[in-house]
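== subunit A ==
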Amino acid sequence: MTSTSRGVALQLEGVRRVFDNNRVVIAGMDLQIDPGEFLAVLGPSGCGKSTLLRMIARLSEPDSGHIRMQPDGEPFQTAFVFQDAHLLPWRDVLSNAALPLELMGEAKLTRLEKARAVLGQVGLLEALDRYPAELSGGMRMRVSLARALITEPRLLLLDEPFAALDEITRFHLDVQLRELWQGRGMTVIFVTHSVSEAAFLANRAVVLGGKGAAIQLDRRLELPAVRNNELRGDPRLGQEMRLLLGAIEE
Partner candidate 1 sequence: MKFLAPLVPLVLLTAISEFLVREGFVRAYLIPAPSDVFRAMIDSRLELAQALLSTSAGSLAGFSMSALTGIAIAVLLSSSRAVQRAFYPYAIFFQTVPLIAVAPLLVIWFGFGIQTVIASAFVASVFPVIANTLSGILSTDPPLRDLFKLYHASPLATLFKLRLPAALPQVFTGLRVSAGLAVIGAIVGEFIAGGGLGSVVEIARTQQRIDKVFAAVLLASLLGLGLFGLINLLSHLMLRRWHASEQPQ
Partner candidate 2 sequence: MLSHSMQRRAFLKTAPALALFAACTKSTRLKLALNWKPEPEFGGFYAAAYSKHGLALDILPGGTGTPTVQMVGAGSVDFGIVSADEIILARSHGNDVVALFAVFQDSPTGIMAHASRHLTSIGDVLKDGTLALESGLPFARLLKRKFGFSHVKIVPSPGGDITSFLHDEKFAQQCYLTSEPIAARRQGAAVKVFAVSEIGYDPYTTVLAVSGESLRKNPVRAQAMVTAVREGWQSYLDNPKAVNQQMHQLNPTMDLDTFAQVAEVQKPFIETDATRRNGLGTMSVQRWETLIAQFKELGDISQTIPAQECFRLL
């Protein structure tokens, strides 16, 4: 946790979600997330991780139970990064990044300025007038990240965002994401099925599994605050990975 914490705290109480065919995806989950925490959510495919994330984002409602957020006054404090960048293909990089502010009604000049700034933070200043079709997968994901960060969210949700990218790009983006988090202090929930990524990025990991996405493991990772590529070879990372993997395989 950083000291200048600008994140929200989350309480999930008895959150239950059932799909139309009476399949219980999430059976009564209780979870507490502290402000500014970087939480990785792991689990096999189809175990309910994305469903959970969408409910936290208020894109769908739980069938029973509550998800409480503190503070909960500001309307635009949640941001979401999807598995694919999902940029608007008919707009250039700059106006894609500025989209959230545009939808919130902010004036053109200021929102484009902010977009420029946040795109600078992800290293895309040379690509402002390019179109998504002209970008690599990694660059598109960075635009998506910039778009998520432009509203200075207190809660950043990411659903396997780097899964479709090659390993080198993933490593870069992992480091970049971690740095952005440390600079801003928002609460981050990062869904992934990559054990190495979860261990590298997060300071807390939750493993879901079994029927109804039960919590198999909830662990504070014993790793240094600074995460860089040197950590990749560190035996402590391997240790955490083994623990997480063991919980998934149960």
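Heads up, the rule we're going with is that contacts are C-beta pairs under 8 Å (C-beta built on N, C-alpha and C of every residue); 3 or more make two chains touch, one makes a residue touch a chain; residues count from 1.
In picking the candidates, the idea was that all candidates are chains of the complex that A comes from, given by their letters.
All values reported here derive from a predicted model rather than from experimental measurement.
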Complex partner of subunit A (touching, any copy) among 1 or 2: 1
Of subunit A, residues touching candidate 1 in the complex: 54, 57, 59, 75-76, 78-80, 82, 84, 86, 88-90, 99-100, 102-104, 131-134, 151
